[in-house]
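One protein chain omitted, others in place.
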Amino acid sequence: MYLSSVMSRQLKEIVIKNIFFLFALVSIFILGLIIVFLFREGVPIFKVVSVKDFIFGNEWYPTYDPPDFGIWPLIVGSIIVTLFASLIAVPLGILSAIYISEIAPPLMKEILKPVIELLAGLPSVVLGFFGMVVIAPFLQETFDLPTGLNIVNVSILLAIMAVPTISSISEDALYSVPREFKEASYALGATKFETIVKVIVPAALSGISTAVMLGMARAIGETMVVLMVAGGAAAIPESIFDSVRPMPASIAAEMGEAPFRSDHYHALFAIGVVLFFMTLFFNLIADYISTKFKEVGTATL
Amino acid sequence: MQDDSIIKVKNVNFHYGDFKALTDINMDFEKSRVTALIGPSGCGKSTLLRLLNRMNDLIDGTRVEGEVLFEDKNIYDSNVDPVEIRRRIGMVFQKPNPFPKSIFNNIIYGPRLLGVTGKGDLRDLAEQSLRQAVLWDEVKDILGQSAMMLSGGQQQRLCIARALAMKPDVLLMDEPTSALDPISTAKIEELIEGLKKHYTIIIVTHNMQQAARISDYTGFFYLGKLIEYNLTEKLFTTPDVKQTEDYITGRFG
Partner (left out) sequence: MSTIQMISEEEVIRSPSHRKAISNMKWRYLKQNLFLGVVRLSALIIAVSLGGFLFYIFVNGIGAISWDFLTLPPRDSMTKGGIMPAILGTFYLTTGAIIIALPLGVLSAVYLSEYAKQGPVVRIIRIGVNCLAGVPSIVFGLFGLGLFVVFLQFGSCILSGALTLGFLILPTIIGASEEALKAVPQTFREASLALGVSRWQTIFRIVLPNALPGILTGSILGVGRAAGETAPIMFTAAAFFTAKLPASIFDEVMALPYHIYVLATAGTHIEQTRPIQYGTALVLIALVLGIDLIAIIIRSYMRKKKGW
């Protein structure tokens, strides 16, 4: 009697644990579903065009007759805006993290941390709108350009979107540098600057790298800003004032017009596959860096 | 004693926020001697030590009253640079805290900041400091390896060598052996013995036997006050103050 109630209690415990486990698998399950459905709708395009021609083809004319499905200009567009955005966002993000973690007086910290969080929460469509109505005319007039919807404009806005990611994750990394390192440095007569640059930042470097990777992943996958502000030219750009058509922009702009299950429709899903794996790659690198950091601690730097 | 003192603490009070950690401390530290600061946990001995090279500056909400004279100049004067003070007054911490860098880079971290650049100079300096810290023979072949893989005792001697590489005048040690095994402790005590010829050493310890073994003078702290400051031999045999006697004989509290 007593024994059986113990048994059933243990059984219950195990059953409940496994129910929780099933729910824990839901993220993996969704990730799997995403892959399945992207492939299901995307793969048929490769009956029309080879994988190589699709990725490295220089012509993206999906609605011509006959159509061209080469997404190389779109990939280049994505990479270029991501790189330029990083050029702005990486220093800004890391320096602001240093400011918050090491330099700012407590009150400033209390103000800046929410500011960065709010920045992260800005809806991208409103940023894109701002780029269209403010930055674009400004660029156009200042540099006497045919259009202000170009790489510079997009890069600025993408940088604003990536800064919060880079800043907050870097700040966590800087904050968790053991106090002993800082004390050791100060006790040796190092200035604050020297302590930050030679001890704190190197000790937090893997965390900062993770932050940069995730920031770049955020930029490369961002849609609304590139859709509204990049200008949409599906060609390899020659100057930073040229328009581009990054991958997310193409998908978002064209899906509405692409006839259901046409080649164009499948091609857009195939772009989604490429985009998915590019961001997955960034995320896996970030994950790899941060895990390695956790396992070995700071000892390897 | 007057002429030989290198650091003079005059009427010092110290506050952490609302908490008064030190009250009316007056204390002179003699040159080329080992002075030990003892007392129960929270008595203020470590706080005083960290006052001597302005490490407490790094903690928010602290306040110092009074003067700490180093070579007859108040280190808390507004025109004094704490960085310069810390260079001349080195510190070794309770927990060994090497940087996650190579052994060699740990040693030359400070000198390089000072502008010592020559490869040869730096190597000589590293060797000299490591010899002084009696670590050279153990690490001379692995200078390029991470300091984190050394044993706790070796790490602590590395930290001492790192402090010595700055050519300080004074060496502050905050319970440098409390995290170490007895053998490493003995090594570091020996080392302190050898160093006192050239350096003024002020050591905080919770271990009375250690204080008795290695120091020339001992100060006993209790509840933020300096209860007794005396020759070590005298303090541990015939203390002037009853409280000291109670503490050293274990009849405390």
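Per-chain residue numbering starts at 1, and chain names A and B are given in the order in which the chains are listed.
Definition applied: a contact is a pair of C-beta atoms (placed from the backbone, for glycine too) under 8 Å apart; a residue touches a chain by one contact, two chains touch by 3 or more.
Quick caveat, the model's predicted, so the values are computed rather than measured.
Chemist: For a quick check of understanding: of A:60, A:84, A:241 or A:282, which residue touches the chain that isn't displayed?
Modeler: A:282
Chemist: Looking at the whole complex, which of A:154, A:228 or A:244 touches the chain that is not displayed?
Modeler: Only one listed residue reaches the unshown chain, and that is A:228.
Chemist: Looking beyond the chains shown, say which of A:49, A:139, A:187 or A:214 touches the absent one.
Modeler: Only one of A:49, A:139, A:187 or A:214 touches the chain omitted from view, namely A:214.
Chemist: Touching the missing chain, which residues of chain B?
Modeler: Residues in contact with the chain left out: 81, 83-84, 111, 113-116, 118, 121, 125, 128, 131-132, 134, 136-137, 167, 190-191, 193-194, 198.
Chemist: Where does chain A touch the missing chain, residue by residue?
Modeler: That gives, for chain A, the contact residues 9, 12-13, 16-17, 19-21, 23-28, 30-31, 33-34, 37-38, 40-41, 91-92, 95-96, 98-100, 103-104, 108, 111-112, 114-119, 121-130, 132-134, 160, 163, 167, 191-194, 196-197, 214, 217-218, 220-224, 227-228, 248, 251-252, 255-256, 260, 268-269, 272, 275-276, 279-280, 282-284, 286-287.
Following the convention adopted for this analysis, only the chains that are shown with their structure count from here on.
Chemist: Please compute the C-alpha centroid of chain A, do the same for chain B, then give the distance between them in whole Å.
Modeler: Chain A and chain B have C-alpha centres separated by 48 Å.
Chemist: Flag every residue of chain A that touches chain B in the complex, lowest number first.
Modeler: Against chain B, the touching part of chain A is residues 106, 178, 180-191, 194, 198-199, 202-203, 297-301.
Chemist: Applying the document's contact rule, which stretches of chain B touch chain A when the two form their complex?
Modeler: 53, 55, 58, 60, 83-88, 90-91, 93, 95, 97-101, 109-110, 113-114, 146, 148-149, 159, 162-163, 166
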